[in-house]
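A single structure is presented below for examination.
All protein chains but one are shown at their positions in the complex.
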């Protein structure tokens, strides 16, 4: 009787989760674990995730890996699964409260935002005081990853975030505006065009992920503003290439393949002898880390260059 | 021809003029009376300061050219259209119906030219639409359950009375009936429920010879029950055979009212088409 | 009554039996001939092994009860319905129309009971629907541009010829016309384009006295142009006045064909309603 | 001179004497197939029921764990919300309308119930009552715009969908209310999340609620005058109006009732998910999901035809497909693909049966 496991991602169209799934499948094949994958239908869709958890329990899975769309709302379903004897590991995004899951293998999205915010401020130097910042966010429903990255960036840049659970409520005059992008090129482009119409002097662009950064770059290029500082989060190989090509100034690299592989291993071990994975020393979760990738390192912000980034990148 | 509405003192209105003096004006009070009805559809004046009288127990035919405004007149009377101007009295009391439901509640039952049936619903459902019977007792008052057996029995009886059709299944959808059968159901509905006035707008237009004859018989039956009837028809022989009085409608208003005994069909046609004017009526105001 | 289709040898078919022998059978070849047409709608057999003949230059009336299958018969002939069984010959050649377009291309023009107009489009658009004229030269061949002025001129002429209405604007939408005016446009369309056969299904059902008379005159005009006409009508006086021969339809098939000179209206009504059988015809097969 | 008229008519109507009283009658072709077709034609919910049974059997064969009581009860609880939204969508579609705002009303109502309790400290039962009232009001607004201003339902509800969803995000400030807080302070909000456990198989109260609502609406639509009026309004509104149905009032009532059902669904969402989340995907997808259930259930989008039982089977079919495909282990994208095929297939079968058995 083989071990079966489930992977539940936020969506199955975002390259980040596609790669996470591939990493998990490779590891599962290696360990002889049967892996079934599920996903939400749109960003922020936690109801499909609940349905997926229920299906996994009904299917007799030993463990569930989940990147929760709504970290608070999923808690009850996770509890029900754990009560049924299933090991639940949160990937990428910690649940709220974090101990709702048996273990968490995650990157800190706030930290990821913080790094690019700090890098952008240091790069601009004194000009940071009168920067013109475009904020390209994910969706008007403001799922948690969207809020964490955005607010992390602003914190890193030294801007008062007001309510840290909500983007768009800031009143700092340096922010030209927030636009939503759906995390793809199309959205990034349209949002950038709109913000450029609002203020053509934008010189810093925060983007929720690298595809939206690529879209934003197209708009800037079309407007003849290739020098604008674009920062992003994810660290996928196309994104790192864009950093190398100077499209993106810096990106915070995360490690979905690593998370997924660790998660599958943990489930296999749990199935074998019942041991549960332990968190990183001094943290409430197992941090798979985040690294700032840039070819223009700045004083005071630790970073790796794109050559190293290409080695570690996913997808 | 001046068709713009001119308001005249009531005693000057051409309420059938000398034609009336030949005995058409009844001594009784009209059961249904309308004065000065006007209805505009954009540029079109479908009813132009129109008067109307229906006396108890009579069959009143309304004839006129296509587009003369006959259907609009009976829609105004039956609440399907709210006239822009004018007043209506039912049994001497002024009424103003906003919907067909109000007119029906007052005892005026109408068969519209378009029949007004819900094709997917059954014959019984259609006959009782808007006046459904509920089960007696708690099922009816609290749970508001329909009393289907009673409604079906009633519908079957009424259709048999009409003898117009041999419908095997009272629950079949109206859309499965032929045009003639549908018209029969509509007429049966009006005849069954009309307590004060029954209005029929071209009830035989699409009917064959046999079916038309049945409808005429039904109209006589209703009259014999003491209920007055308004009948719109383009069929002169039928009109002259059955009507007690004939309201001739022209260009959105009542031209005059005649008795079939006093005039030939040919006269009536001449009046309604404008070939000739009835005595005492001048068309230009 | 046995209505299940029984195939009989052709010489045994009751093609008007002795009635026919009174001279209705024409010596010419029929321009339009149909044999054994059958059409079922679910359980309903709307056409039951029906025969049909139309001779050159004649006005053939088709009469029958509601639901007898008259409309279905002419739909089968004009391609609007594909019969389940049976054959049709036009000028001696067998045809089988899958759509009304094919029938029209063969010269058969029909006014359906439902008129078949697009309410939101103009009168001219409706008259030329499916046979639009294109501009001459490159605008027409390459850019396929419609020749509106020519179509409008033609439409105006045809409607004037008909004299049925004074339409001020040939570009007004059909939905702004009264029922009678619409029927006029439909009849004008058929009369203008019919080259071999013109079919009219109850063209005067909703029309007033004056408007009906105009349509009858138009039918005579078309006949005088040498084009045969099929006229379905419930109006016996009209039928007996205008028809050369009368096809009596009963229960989905041709009961017999009579000449108006030979029979009274009363006879025809008796035949079509089943009150009496024409000589030589037995209803049970 | 009416004698003259009489003679005119009698000139030919004399022929009527002795005319047959019957209209054409037809012999029914009998036979098992014909009878089956007739039954299928008479019973609009039969087709989805058959599709449901077939798909249950197929998945039972394909996936080992499918035929377990827990799996089947899980399917029921997964469709509870769609089923309730489907009740709302059914009555709207029966009037030849469509309601794109059902999901938005549900989510916004659940947020309102939650925030009433936690932001303003209103006791939970009162907050629920307010939420249900506001949900009905949102529906009534749709109804008002559609019935009074005569705007097309598609557009009105497209507009209110966006408006309500945006209001939901703005009003909630993106805050999810945690399950543990609700359990502690306002357990009434989670009422429908409780379960009975006959023989160890959990069945949520929400499932019983859905079934009860379907049953009640089936009764109301079939056996009350109001139900007949809903059908008549969808069938031919002009005819219904002339025949004495207050169509405008019926429309407003239908949309308001749909709003109430959506608000009930919102309350059920709190029980089912534990928490109150403004980002719940029902807000975005609830309309398409409920329309899919209605359509697979054989209810005509043109109004006036179909039964709410069909919608229930339609929701179950989608639930069975989604669960079955999950257990078989198909990629989620293949699930979407197959649900798409299923939608077209279900309607094609329905159309075919209507055609052959017409």
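Letters A, B, C and D mark the chains in the order given here, with residues in each chain numbered from 1 onward.
As a working rule, a residue touches a chain if its C-beta (ideal position, glycine included) is under 8 Å from a C-beta of that chain, and two chains touch if they have at least 3 such contacts.
Since the structure is predicted, the reported quantities are computational estimates derived from the model, not experimental observations.
Trainee: Please identify which of the visible chains the hidden chain touches across the whole complex.
Mentor: A, B, C, D
Trainee: Just one of D:56, D:102 or D:145 touches the chain that is missing; which is it?
Mentor: Residue touching the chain left out of view: D:145.
Trainee: If the hidden chain were put back, which residues of subunit B would touch it?
Mentor: Touching the chain left out of view, subunit B contributes residues 1, 3-4, 41-45, 65-68, 236-237, 251-252, 264-271, 273-276.
Trainee: Which subunit C residues touch the hidden chain?
Mentor: Counting over the whole complex, subunit C touches the hidden chain at residues 80, 99-101, 104, 110, 112, 114-121, 125-126, 129-132, 134, 143-146, 163, 165-166, 178, 181, 209-210, 213, 236-241, 260-265.
Trainee: Over the whole complex, note the residues of subunit D touching the chain we left out.
Mentor: The list for subunit D reads 4, 8, 11, 145, 149-152, 154-156, 158-163, 165-167, 169-170, 288, 291-292, 295, 300-302, 331, 333-334, 336-337, 339-344, 347-348, 351.
By definition in this document, only the chains that are shown with their structure count from here on.
Trainee: Starting from the mean Cα coordinates of subunit C and subunit D, work out the distance between those two points in Å.
Mentor: Comparing mean C-alpha positions, subunit D is 46 Å from subunit C.
Trainee: What is the distance in Å between the mean C-alpha positions of subunit B and subunit C?
Mentor: 32
Trainee: Using CA atom averages as chain centres, what separation in Å is found between subunit A and subunit C?
Mentor: Whole-Å distance between the two chain centres: 73.
Trainee: Show the residues in subunit A shared as contacts by 2 or more other chains, in ascending order.
Mentor: In subunit A, nothing touches at least two other chains.
Trainee: Can you list the subunit B residues in contact with two or more other chains?
Mentor: 178, 181, 209-210, 236, in rising order.
Trainee: Go ahead and list every pair of chains that touch.
Mentor: In this structure, the chains touch in these pairs: A-D, B-C, B-D, C-D.
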